[in-house]
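The complex is shown incomplete by one protein chain, all other protein chains being positioned as in the whole.
And then chain A:
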Amino acid sequence: MHEETTILLIEVGALLFLLGLLGRLGRRIGLSPIPLYLLAGLVFGHGGVLPLTASEEFFAVGAEIGVILLLVMLGLEYSAGELVGNLRSAAPAGLIDGVFNALPGAAFAFLLGWDWVAAIVLAGITWVSSSGVIAKVLADLGRLGNRETPVVLSVLVIEDLAMALYLPLLTAVLAGTGLLGGGIALGVAVGTVMLVLVVAIRYGHLISSAMSAKDPEALLLGVLGLTLLVAGVAAKLQVSAAVGAFLVGIALSGPVAHHATEMLSPLRDLFAAVFFVFFGLVTDPRDIPPVLLPALALAVVTMGTKTLTGYLAARRVGIKEPGRWRAGLALVPRGEFSIVIAGLAVAAGSVEPKLAALATAYVLITVVTGPMLARLPDFAWFKLWLRQRAVTQRAEPLVTTD
């Protein structure tokens, strides 16, 4: 065997094995594995404790596939009907979400003296919550049946749908095609998304029936092949590979989608881990200390705005005070998507180099503290505080009318 290949095998094997141990550890202490993977990447990357040499190319390609798989699985999670059916009722909440959470990110980038490209990137990073982490937290806390949970989920759906429009725009902006190019890219993206949604709603069963759910191997190869192919073509058309993959996921429905989810999940877990590690690898840990305080400040601000988003969205549909807090605090974690956005920006190389470090620190903070914050409303003292608040609120109007 080639000397380089041997070292590659050793490096990749050792790192994956380590990730396995870390994932186990994370689960033991109730932590999302994402921050652990990022930290592992930081340790073994450029400027880390023990830089890897031979395997970087493997991780680079693996990371690309990881993003595509993350997106196609996201698309598989929702049916086109759910996305569209949800749209009208959830749009106001989605709008509040976008305004409250994208703007602080953009403002922060200007505050740090970065250009408007960096502002668009940072806006995206602070905007999207992690649907993966949040769905898991809700399930872990036994809140899937809660009446505010559909509100939380619909905000996530809107965010994911918004990403289908945001990512191609971002790709165009990063490629430096200017306002016109960006506009065209956005137009193409909007058109494609609409077309796919219509096709998926009307003819989704035809596309799905072209792939038999019965033969697992053929299904795996078929779905994976189609996804990579469409993602590649989308990237070639400057629409972003991620969006192409997302649309393939949406177009598939029924038993095919269900089986494909089962078959692709282990692959997604593998390559998503590779993606998070890769992001850590290409981030120089020496860049993090200087941006730690800004990241912390940004995290505090956007945690507040996310909580407010969930609070208001839940209030709109008549959820009571405790449920509003639960919805708000559950939305706090940012995760895989923020890293995807930062990853695109870093790969393009045309943004502020400190952005990767800031995004890493930011995601580390929110993804670790988020699930803890989500637990707050279950504590007795929090419930007591809410009850006292309710009492004083009820008392106040009486005072003013006197």
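Quick note on the criterion: contacts are C-beta pairs under 8 Å (C-beta built on N, C-alpha and C of every residue); 3 or more make two chains touch, one makes a residue touch a chain; residues count from 1.
Keep in mind that, in the parts below, contacts and distances are computed from a predicted model.
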{"item": "Complex member absent from the view - protein name from UniProt, among \"Tol-Pal system peptidoglycan-associated lipoprotein\", \"Sugar ABC transporter permease\", \"Cation:proton antiporter regulatory subunit\" or \"Molybdopterin-binding protein\"", "value": "\"Cation:proton antiporter regulatory subunit\""}
{"item": "Residue of A:Leu22, A:Leu52, A:Val137 or A:Val157 in touch with the missing chain, whole complex considered", "value": "A:Val157"}
{"item": "Residue in contact with the excluded chain [from A:Pro104, A:Pro168, A:Gly182 or A:Pro322]", "value": "A:Pro322"}
{"item": "Given A:Asn146, A:Thr227 or A:Thr283, the one touching the chain that is not displayed", "value": "A:Asn146"}
{"item": "Absent-chain interface as seen on chain A, which is shown", "value": "77-78, 82-83, 85-86, 131, 135, 142-150, 153-154, 156-157, 258, 319-320, 322-323, 326"}
